[in-house]
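Just one protein chain is left out here, and the rest sit where they should.
Per-chain residue numbering starts at 1, and chain names A, B and C are given in the order in which the chains are listed.
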Amino acid sequence: MKEFEEPFQIIAPDGTCRSDLDPNLEEDALLNLYRMMVLTRAVDTTSVILQRQGKIGFYVPSTGEEAAQIGSAYALEPSDLIVAAYREPGAAFLRGMPVERLYHQACGNAKDLLKGRQMPSHFGDGSVNFVPASSPVGTQIPIAVGAAWASKMKKDGRVTLVYFGDGATSQGDFHTGMNFAGVYRVPIVLFCKNNQWAISCPFSKQTASGSIHIKAMAYGFEGRQVDGNDVLAVYVATQQAVAKARRGGGPTLLEVLTYRIGPHSTSDDPRRYRDQAEVDLWKQKDPIDRFRIYLEQKGLWCKEDDERLCAEAEAHAKEAFDVAENTPMPPVESLFEDVYETPTWNLKEQDEFARLKVGQT
Amino acid sequence: MKEFEEPFQIIAPDGTCRSDLDPNLEEDALLNLYRMMVLTRAVDTTSVILQRQGKIGFYVPSTGEEAAQIGSAYALEPSDLIVAAYREPGAAFLRGMPVERLYHQACGNAKDLLKGRQMPSHFGDGSVNFVPASSPVGTQIPIAVGAAWASKMKKDGRVTLVYFGDGATSQGDFHTGMNFAGVYRVPIVLFCKNNQWAISCPFSKQTASGSIHIKAMAYGFEGRQVDGNDVLAVYVATQQAVAKARRGGGPTLLEVLTYRIGPHSTSDDPRRYRDQAEVDLWKQKDPIDRFRIYLEQKGLWCKEDDERLCAEAEAHAKEAFDVAENTPMPPVESLFEDVYETPTWNLKEQDEFARLKVGQT
Amino acid sequence: MPEITLLQALSQGLWAEMERDERVVLLGEDIGHAGGVFVLTKGFQEHFGEDRVIDTPLSEGGIIGTSIGLALNGLRPVPEIQFVDFIYPAFDLIVNEMAKMRYRTGGQYSVPMVVRSPYGGGIRGGHYHSQSPEAYFAHTAGLKVVIPSNPYDAKGLLISSIRDPDPVIFLEPKKIYRAVRGEVPEEPYMVPLGEAKVTREGEDLTLIGYGTMLHVCMEAAEAVEKEGVSCEVIDLRTIMPFDLDTILGSVRKTGRLVIVHEAPKTCGFGAEIAAQVSERALLSLEAPIIRVTGFDTPFPYSLEDVYLPDAASVVRAIHQSMNF
Partner (left out) sequence: MPEITLLQALSQGLWAEMERDERVVLLGEDIGHAGGVFVLTKGFQEHFGEDRVIDTPLSEGGIIGTSIGLALNGLRPVPEIQFVDFIYPAFDLIVNEMAKMRYRTGGQYSVPMVVRSPYGGGIRGGHYHSQSPEAYFAHTAGLKVVIPSNPYDAKGLLISSIRDPDPVIFLEPKKIYRAVRGEVPEEPYMVPLGEAKVTREGEDLTLIGYGTMLHVCMEAAEAVEKEGVSCEVIDLRTIMPFDLDTILGSVRKTGRLVIVHEAPKTCGFGAEIAAQVSERALLSLEAPIIRVTGFDTPFPYSLEDVYLPDAASVVRAIHQSMNF
């Protein structure tokens, strides 16, 4: 029975590797995975500082969850679709969304693809098939199932991957999305990042099922538990699920075990509700450290490389933010665009009113 | 593993009994169960005719599902709470709701406890702890879980039983209700009458899970499959679940396998979407026939008894309807009662208007 | 031209669009194999196949949620909600996702789709088969809301809705699905969204209705004509965006306005019309605007005739206005 198996793992916390399971990626690929993880961490660290400095209003850190983001996104083709939650900037970067775009979005400026309409950390980029997040937890699941279903109908060969958290599994949308995915066998990977917390709610209080992958049984398809701090395991498990979806094998639920090292968001103080000891324990399973040891053991990486990369990544994040910071705000009339394809009379009238308000007429 | 076991059964379709499982109910109890099943069938038959004659507007038949209703309700204490769907008149009768009340409700007259506000088949009777159904499929599940939870908090020793169909398991409300039931281990029996159809949707298209009881695994508590046309099996399984709930053991999901012999409602024509052959197959598993054979084999029942009982039950149904038919409609002012405990100014004003409309002022 | 029912006209419009555009897919409970509880999609699944006329599990959230995804990925879904009273499990997906997708993604994604659903009273449905929730949707930025009153408009508006780039809530007055007949061209045609129709010209008072209530307005207009009161009747057809110009033009002419809808009065769509007219045409008003609506109660069963606005009530409102 699935639920008694150990989570799928390739690299152990000490960096040793199950060579029978190693996907034997090329050197470039391995280094690319590592670089993206480091970049994601650097953006995280930078953003939290920016928020504290009052330069951005809000940020959702994903420190500790880099392997889950990068390993999964790497298993997709560029034409595949990602429907995201808010805690997967790394997946967007891997796809090709420039870090600058994350900051344009965080600043809500004139270059923000979302035109300054959502809070920070709701980035997305249609040009790399990454649907921006909305805040309501869980809605992305049935929507992603529908998107995947469209691919099946159109026979376009695309696979959809949807990210969501452990908390999201309690929503009705998880259930209806999973059920439709099962009934219509749509080409989707339902990627649950079980980071053990939903704001202050520990996983043990989120559901009595003990695990999330087991929930797939309620929908007639496979659920699988993966070590989410092992980028290779995440990559391989996702890749297998993607391949299955692409060949018409239907959906897979992946429960990817990881940990939210930081606060839920910059508005949150986790000391109110959880023990530092637990955090420290998970810090020892850091996905970046683990992968670095693996690379070092393979002779692909050394301390100097790492110092250079970290410095570069940090500089990259800062430069990206500088560009965003110096970009003007969206114009007032943008408020009234995109409600409909063509503004209705009431919006045109309100546009006039808004210009009056800001003294533009 | 639960899901590979056979459904729990005590009386086989041919009337033979697994004596090791027989609850050995007293003669009176056995005959009572049988009488209630026959009464439910008689009300069903009568109501369908009444609807065809235009005497009631609508009816939801439950022919074929009598054992599921009666066996389950019989496992409860009078103070336990039933939260019903619309297809459990038998459970209401067993609790003590007079048949007359069902017809008052169907007529929506001045004696209807619901005051003529809902369609027929939405009966209920607070005096016997039977919450009336509403139409939206699934809403009763989290509500019932809440009611059961209140019992746990108040330590009042009550158990709640909620009825719902196979179709209802696709709703988000099923999921959230089940999840809360599991997390808070509330004293509830989640009683799913899997009658194989949700209007025209066969169970095989409702979900890919193959069964419903397996879905309990997603919530960390027991799910159990029961032969729903075997009144003793239903009684015993429910009784065990009730006892477990009462002693603090938490919720149980019962999947009770039965069949909707008739149309979904009097507005429905199942010939549009299903084979008569399937219906005929299930007719051979008729729960009333099966239990009669059992009683006959026990020497508790004979043909003459049965003829008398059937005639009585039919007469009872007809008389009850006659009373209801001759009861006047609710008064106009009843429209404005119970929106709030005390009518607000707008309702008082509209009450005036309504009287004007019907020429009462 | 053949005379057909409103239901047949909708069926025709749907069929035509499915023929024209293979991106159009239908999904809903009991719509395929069984042909729909109102038999509106009878024969569709046989003709277009199970992949385009999809029987779904019992989940409005699933139907709307996956439809949003289908639309986002290039299809043109037309989900059906069996009765609009059951749309609320999908309310979050409608107001927070469907309505906002274009806006929240800065126009990167859009979800052209039409949510069809029978609405309104008059079929003895009690409170769960009779509701008129148009105001909820009209208050939700990003949605269009359409309600036809006759076969010709029904077909043309449905076709326009399906071709529209924005999500549309399309409410079908089930009471008159079969009761109202009219001439309908067999070929496809569009009736533009956002344009009301003056179904009767008049001088003394303006009556505004939509769906089933349009017919109540017409009946009342005819009744008072004998007394010498000339009513102009406007069929709103699109609730959002509504045709304010036609409304204002008429009220400026007549000076009197009675609005009729089935939904409860408080915060019903009539309030918006009344607010707009009294803001923009105050000086034209010769009498207070009157709303004849459903009551602020859940929809009843036995007393539904008392609940629903009828011609007599509208006539009383007309008298009240004329005698002001």
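Quick note on the criterion: contacts are C-beta pairs under 8 Å (C-beta built on N, C-alpha and C of every residue); 3 or more make two chains touch, one makes a residue touch a chain.
All of these numbers come straight from a predicted model, not from anything done at the bench.
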Which of the displayed chains are touched by the chain that has been omitted?
-> A, B, C
Missing-chain contact, candidates B:Leu31, B:Leu113 or B:Cys310, resolves to B:Leu113
Chain not shown: contacting residue from B:Tyr163, B:Phe180 or B:Phe221 = B:Phe180
Which is it among B:Ala150, B:Leu300 or B:Val332 that touches the chain not included here?
-> B:Ala150
Against the hidden chain, chain C presents residues 85, 88-89, 91-92, 95-96, 99-100, 103-104, 127-128, 135-136, 138-139, 141-142, 240, 263-264, 266-272, 274-275, 278-280, 282, 285, 287-291, 295-298
Touch rule applied to chain A and the missing chain gives residues 57-58, 108-109, 112, 116-119, 122, 134-138, 167-168, 170-173, 198-201, 205-207, 267-268, 272-273, 329-330, 332, 334-336, 339, 344, 346-347, 350, 354, 356-358
Note that chain B touches the chain not displayed via residues 81, 83, 112-115, 117-118, 122, 124-126, 131-132, 134, 136, 139, 141-151, 153-154, 158, 160, 172-173, 176-177, 179-180, 183, 337-341, 344-346
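FYI, only the chains that are shown with their structure count from here on.
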Outermost chain relative to chain B, judged by CA means, is A
Whole-Å gap separating chain A and chain C, where each centre is the average of the chain's CA atoms = 40
So, in whole Å, the Cα centroid of chain A is separated from that of chain B by 45
Got the chain A residues that touch at least 2 other chains?
-> 172-173, 176, 179, 183
Multi-chain contact sites of chain C, meaning residues that touch two or more partners | 56-57, 59, 61-62, 89
